[in-house]
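Excluded from the complex is one protein chain; the other protein chains are retained at their positions.
Moving on, here comes subunit A:
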Amino acid sequence: MDFQVVVLAGGNSKNLTPLVSKELPKPLLPVANCPVLNYVLHQLEQSNLKDLIVVVEGEDAALLVGAWISGTFIDRLHVEIAAVPEDIGTAGALRAISHHLTAKDILVVSGDLVSDVPPGALAATHRRHDAAVTTMLCSIPVSGPLESGSSGGKDKAKKLGRYNIIGLDPSKQFLLHIATGAEIEKDARISKRILHAVGQMEMRSDLMDAHMYAFKRSVLQEVLDVKDTFQSLKEDVLPYLVRSQLKSEALLNRTPQGEENSNEKVSSQNNQAFISRILANASTPSFHGIYSENPDGSSSTRKTHKCCVYIASSSSYCVRLNSIQAFMDINRDVTGDADHLLSPNNIIGPSPKLGTKTTVGPNCRLGEGSEMGDKCQVKRSIIGRHCRIGSHVKVVNSVVMNHVTIGDGCIIQGSVICSNVQLQERVELKDCQVGAGFVVTAGSEYKAESLAKKEK
């Protein structure tokens, strides 16, 4: 289909600080015992997209991710791993691999997207409108507060709600305005020209940018080349394209027509014009077409490009793992409502050993080789591989990664416990994040804290 797929897997994310580390870059962060990158790759694989470029920040992370991918998708996907320096942003990452891009259109997917929206839908919309950029919008996830109810969760949800303001045209096909978090505090600046051309704009704040884009390659490369200060796709490139859609500089619209015309005879040029006029008259004009029309009706020199949106239906699941709250939400949803997202290789291995009178509630995942002592309770939680859990342990709404040792009588609520953590006896954790390799001493109690080993 002449699409190239770039997965921006990221590297170490500051938002997820205690969870990710050098040994465990963000793409490999397990969600329901399965690296988060797996969800994206699986989704792409299902859409029959087998040639991918995965961009990872940092050499070490790239090695780890590469090893994992080659182990998991060995003969199913053809993946190129590209390592880019850290902190150059998404646009920078694309700029770095720009010379690899050859196809007509580029599909850029964030590696932390957990979604069941078929990428094909986005691509098809993009093609149908012959757009310069198409972005996927999805409704903002209801980050339902956990039952152990941290008020912090609610605040975050509220913040998220104001994160994006998006302007759409009445047919909900074109993107007219997009403003992200920081800009919203100021007044929103809306292009008069666009507003005049469209006539009506619908402002939405209940949609968020899912960070899945389809770009026309020529446009993307031009923008990246010319605007070399652009750091982020979402905050720089996309708003720029949206802003300039009716006054796009000639560079954006160096369309194939121009090239063709230059080396063809006059007569056939006339015919071409004739044909394109027939086609143009037949198709329903978008506001771009009407705008670019001169008052006298002849098609003019005003260059436009289209910025389209694909709005995922509200029933589909689409969340980005970009905060700890999101991490908890996704873990909960993937085991609960959206369990169809679990790829087949995620099925629980041989059942873990359970002690007597130990209960495991619904919506739980237990990794293989984990052992649990007597009279444990596990509810709405995920427990990784090879964990050893003592007796009388209560785990609720939590994520426990691999190789964790939990002593007797621990109570864990709403917490994330990374790999190789050791919890000694009678530890009580509530809404905590425990970094990898940390040792929690016996009898300690923590509430809403982030515990991590000090960097040596």
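A few comments on the model shown:
Assume a residue touches a chain if its C-beta (ideal position, glycine included) is under 8 Å from a C-beta of that chain, and two chains touch if they have at least 3 such contacts; residues count from 1.
Here is the rule we go by: contacts and distances are computed from a predicted model.
Here one chain is missing from view; checked against "Translation initiation factor eIF2B subunit delta", "Peptidase S24/S26A/S26B/S26C", "creatine kinase" or "CCT-beta", UniProt names that protein "Translation initiation factor eIF2B subunit delta".
Looking at A:203, A:226 or A:278, the residue that reaches the missing chain in the full complex is A:278. Across the entire complex, the residue among A:6, A:123, A:219 or A:328 in touch with the chain not shown is A:123.
Touching the missing chain, out of A:47, A:405 or A:420, is residue A:47.
Residues 1-3, 47-49, 118-121, 123-125, 127-128, 130, 268, 271, 274-275, 278-279, 281-285, 293, 295-297, 313 of subunit A touch the missing chain (whole complex, contact as defined above).
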